[in-house]
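This report refers to the structure that appears directly beneath it.
A single protein chain has been removed from this complex, and every other one stays in its place.
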Amino acid sequence: MAVKVLEVELSEELDPIPVSDAYDSFRILIRVKRQPVGWLSIPSPGEPFITVAQLHYEIQKQVSWHVVSEVFANLFRINDNNFPVPAEFISVIVCTRNRTTLLARCLNSLLNLHYNNFEIIVVDNAPSNVETYQLVRTFDVRYIREDRPGLDWARNRGIEEAKYDLIAFTDDDVSVDAYWLASIVKEFMNPRVMAVTGYVAPAYLETPAQTLFELSYGGMGHGFYRRVIKNDHISEHDLIRASNFGIGANMAFRKQVFDKVGKFDVALDVGTPSSGAGDIEIFHRIVINGLMLVYEPSILVWHSHRESIAALRKQILNNGRSFGCYLITCYNKSTVRKKSLLKFLIFTWFYRWNLKNMVKSHLPKNLTLVEMYGMLTSPFAYRKSQAHARKVADM
Amino acid sequence: MNKSVSIIVPTHNRSYSLKRLLDCLSHQTYPLALTEAIIVADGCIDETMKVLQQYRASFKLRWIELPGLGAAAARNSGAETATGEIFIFLDDDIEPSLGLVEAHVAEHQSEKIVAIGYLPLTLPKKASFHQINLTSWWEQKYFEMKNKYYRYNYEDLLSGNFSINAKFFKDVRMFDSSFKCREDYELGARLIQSGADFVFSTQAWGYHRDESTDFPRLLRRRRDEGRSDVLFARKHPDLLTKLRLNQYQGNLSLHRKVLLYSAFDITSVGDYFSKFLLRILDAYEKLKKRQSWDKLNRRLNDYWYIRGLADELKTRKAFSSFIEEIKSKPLRKSIDLNIDLKAGIPEAEKQIDLFRPDEIQIRFRDHFIGEVKHELGVERLRGKHLKPILVTYFPHTLTHALMVEEIIKKPAVNDENKLAASSPGNTNNNDGG
Partner (left out) sequence: MPTAILNIDFDNVPTQITGLTAYTQAFILLRYKGKPLGKTVIPVSEGCIVVKDHYNHLLNAAGGNLWNQWLFEYLDWNEADLIRDFVPPKATVAVCTRNRTEDLNRCLDALMQMPDDGQEFLVIDNCPSSDDTRNLVKLYNRVRYVLESRPGLNIARNRALTEAKNEVVAFTDDDATPDINWLRSMVRNFNNSLVKCVTGLTLPLELETDGQEAFEKYSPFGKGFRRIVHSGQSRNPLSTGEVGAGANMALHRSLLHDIGYFDEALDAGTITHSGGDHEYFARVLIAGYHIVYEPEALSWHRHRRTLEETRKAIYGYGVGVYAFWTRLLVVERELNILKFPWNWFRYTQFPNLIKSITRRPGSQPLNLVLAELKGCIIGPSSYLKARKISKSKNTNS
């Protein structure tokens, strides 16, 4: 059940799309002057091409509202699509561990950016071999080795090494859109913006695990509506639900943010028993401290989802576990009222996400169970992570 | 202003309103020398003939006596003796405005014009539900026709006040005198087929002094309509779907089954019961129960309409085989047109005016906007119908297409050199109210 992932830019003349037997449907990201506005699903027709007329017809049927809204926004100059002159310098940090094929793709996409003034820092996190080093040497990028295991250690090391005041993070299993950095810098032209996140689209939907994750579980995207998040106008409930603010594979900060709110929590994220949520936790901390965070879908990267069901199951387990660890962190740091946390835990997380998924969603029941299991074991994971963090810190 | 006009008025025992009509004709703004009036007294037993004989008309006044053949036959025999270039048909209960004739003549710029005049209705104080319904129906119909972009259909030919070129009227072979009722719609259907240009004129107005349309009379009229619709379907099989009788075929709801059964099979019970229901209807009106009144009113109208069908066709089996027979007849072929709006709306309108299609498929380059299906009994499309069609039926597909084309029109800014700095410090105050 492979799905071909494509993107179509509506501001250019469309071409017919060739159809191959390997895919039984198409999932096409529709963009209007580079702004992504929605997904189009077309089953493979029996003919060798999807004609331009068919494509327009499907666009009209499926995403007309979003397309027209975006054109209106352009027409009325509400959302201009001019990019800034690349004057700002920015550091791009890629943390990686033993995944050279993916990393190569990632670095290639970074070197094809429509932006000039940036440096790339690859942070090799406790590598078990020298492959990453050898690969990175072939590119014109900085290589840094961080031996303390844990993604957040690597991220913090990247921050220390970064030369510039703007720092963008992406993962090694991601390939970035050509306008990724330009879009990020554009947001930072507003001096009040302290952090930005963006849309994460699936790079491939070749295996059942990938389609399951993207189409049934919900994937990594957070919608095509721009959002400005600041604590003077969002509820405590939404503050806790920081997983909605963005994701670590596609985020950028001003360096001064880390002076104000501290760096990433080293007891969290991949490489520790909590196995995630370092990104969510820092978004939460940024907003709690009254800083402005912007989610802008035109900041776009393409993520390669896990290929096997086993890996997917592990990822979903980690999602449950890490979100639990994040909630416990919030509880211990008293960033929000305990009452709201408890209410969130019971009504939103347990009831609305898990129980309802159990009954309604297309997701296989065992995956939901796995996530619940992760959630329930999170207190133990949290404790272990704390111990782990102390131990590593002493290294 | 030099065309001769014949005003043809069928009348039946309404000498008083006939006199009023003649008085109004005497004071028309149109030259009386060019005017003749032909009164067709059809089965009159009142003072009509006396009124006519004594009337001292300032225009040419002639009359014909008929033994009660119906309005269609009366109008035809009037038309046969008429000498004018333009015929104006008026009902005897109309009180024409003084500019009516002039306004009718002014509309006849070409031979195929059929001008329909306005009959404004005024609601009396404390109007009955029936009067309110009737007035709303007429005014709604006129309101639609007043629209500049209106697409006419055969039911717009209202015989109470309309005018037509004499030659054209004879070419389409006048009214069908076998119809006792709905003869106007039947003529309308033939006029639409022969490509008549309907126009509605608010200037050619007259009061409709319809004093005697009471409720029982209306129900009798429904029965006549039922009878006429059978004839109508035979003569114009392609308009079957437009007729009320078409609702009584195929899978029927329970109340329609009951209506059919009682009107065809147990007529005496049905008639008696309907008289009883008429009383209930009055009671509803007294209690001002509008919704119940509406519902019952509709049922009663339906019943008497089906009674009319039963008069013609006798049994339910005959009715269903009649419908089958009509359905089996071939439909008229339609004229198709593909238009692309890319060249602009005026260009598309020109094209439609040139081809006068029944059906159009509308595109905008590669975008499919929509299609208008062939609708029977409706005049073929004109250029002026395009805009209302787009606005009413395809606003979303069209806006979408225009928007996508809009964004293609302006080339995307790919070049780094062209990138301009945006200025977030640009403030603009805007205040409310």
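General remarks:
In this document, chain identifiers A and B correspond to the written order of the chains, with residue numbering beginning at 1 in each.
FYI, a contact is a pair of C-beta atoms (placed from the backbone, for glycine too) under 8 Å apart; a residue touches a chain by one contact, two chains touch by 3 or more.
Just so it is clear, the model here is predicted, and its values are computed rather than measured.
Touch with the chain omitted from the figure is made, among B:P31, B:P120 or B:P237, by B:P120. The omitted chain makes contact with just one of the residues B:R256, B:R316 or B:H396: B:H396.
Within the full complex, the residue among A:N79, A:S216, A:T335 or A:T348 touching the omitted chain is A:N79. Looking at B:I45, B:I266, B:L287 or B:A343, the residue that reaches the missing chain in the full complex is B:L287.
Taking the complete complex into account, residues 68-69, 72-73, 76-79, 190, 192, 224-228, 230, 232-233, 292, 294 of chain A touch the chain not shown. Where chain B meets the chain that is not shown, the touching residues are 120-121, 123, 125-127, 131-133, 135-136, 139, 143, 146-149, 200, 202-203, 287-291, 294, 345, 387, 390-391, 395-396, 398-399, 402, 424, 426-433.
One rule holds for everything that comes next: only the chains that are shown with their structure count from here on.
Contact residues of chain B toward chain A in the complex are 366-368, 396-397, 399-401, 403-404, 406-408, 410-413, 416, 419-422, 424.
Chain contact summary for the complex, chain A toward chain B: residues 9-14, 32-34, 52-53, 56-57, 59-60, 64, 67-68, 71-72, 74-75, 80-86, 114, 186, 189-190.
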